[in-house]
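Only one protein chain is missing from this complex, and each of the others stays in its spot.
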Amino acid sequence: MPAIAVMTERFVSAAELMSRALGMPGYGFVVIGHPISSASAAQLEGFAKATITQARRLLLSE
Amino acid sequence: MTFRVLDPTNEKRDAGGRPAPRPGSLRGKTVGIISNGKEGTKEYFAHVARLLQEDLGVGEVVLRTKSNFSAPADAHIVDEIRRWQAVVTGVGD
Partner (left out) sequence: MDLQAPGRSLPSAKPALGSKTYEVDDFAAAQELYHANGWTDGLPIVPPTQAAVEACLDWGLMPPDQLVAIEPVREQPITAEKLAVNAVMAGCLPMHFPVVVTAWQAMMQPEFLLHGVTSSTGGCAVLVIINGPIRTEIGANAAFNALGNSDRATAVIGRALRLALINLLDVRPGGIDRSTLGHPGKFSYCLAEDEEGTGWQPLSIVRGIPEGASAVTVMAAMAPRQVMNEWTTDPREILETFAAEMRANQLNYSIYGGNYVIVIPKQLREHIERAGWSKRDIAEFLYERARVRRADWAEVGKQSIVRDRASRIHPALTSPDDLLVVAAGGPAGGFGAVIAPWMGSKTRAVTAAIGVCVDCEPPKTREPRP
């Protein structure tokens, strides 16, 4: 099942470590700005647009 | 005088999986979103769902929220995945 995981930029190193621990180094993630819990509506929409741009690359074969 | 000391780490590493093959397009397909339900994710994923349909032509978008954002996804959510063609999960913050 093709899947992408989204995280904020401050969590990239944790995700990379988990990828190696789980035996999948180099797994691609979608990275958006931090933090999300106090972001404005406009910022959230911006994060969503960035997500779709990255999703094209990570979720679809070229 | 030298002496020998032991490695304290878990030296064995299990072989991991491989990423699933990527589809050429998601047009008309079903995409599932597994949200950890944290503050801000509802609005963020609403935008993502809309853009998946508007920009990538996705057919149906299903949103599921984990009951515990610090634990892996609930078993019933994992079971549903087989009905989808792609998954978006998040948000790690």
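Just so it is clear, A and B label the chains in written order, and each chain counts residues from 1 on its own.
In this text, contacts are C-beta pairs under 8 Å (C-beta built on N, C-alpha and C of every residue); 3 or more make two chains touch, one makes a residue touch a chain.
Computed from a predicted structure; not experimentally measured.
Summary of contacts with the chain left out: across A:11, A:27 or A:47, the touching residue is A:11. Touch with the hidden chain on the side of chain A covers residues 11, 13-14, 17-18, 21-22. Those residues of chain B that touch the chain absent from the view are 1-12, 14, 68, 70-72.
Just so we're on the same page, only the chains that are shown with their structure count from here on.
With centres set at the average Cα position, the gap from chain A to chain B is 10 Å. Looking at the complex, you find that chain B touches chain A at residues 13-26, 38-41, 43-45, 47-48, 50-52, 55-56, 81-82, 84-93.
Listing the residues of chain A that touch chain B in their complex gives 1-8, 10-11, 14-15, 21-25, 27-28, 30, 32, 34-39, 41, 44-45, 47-49, 51-52, 55-56, 58-61.
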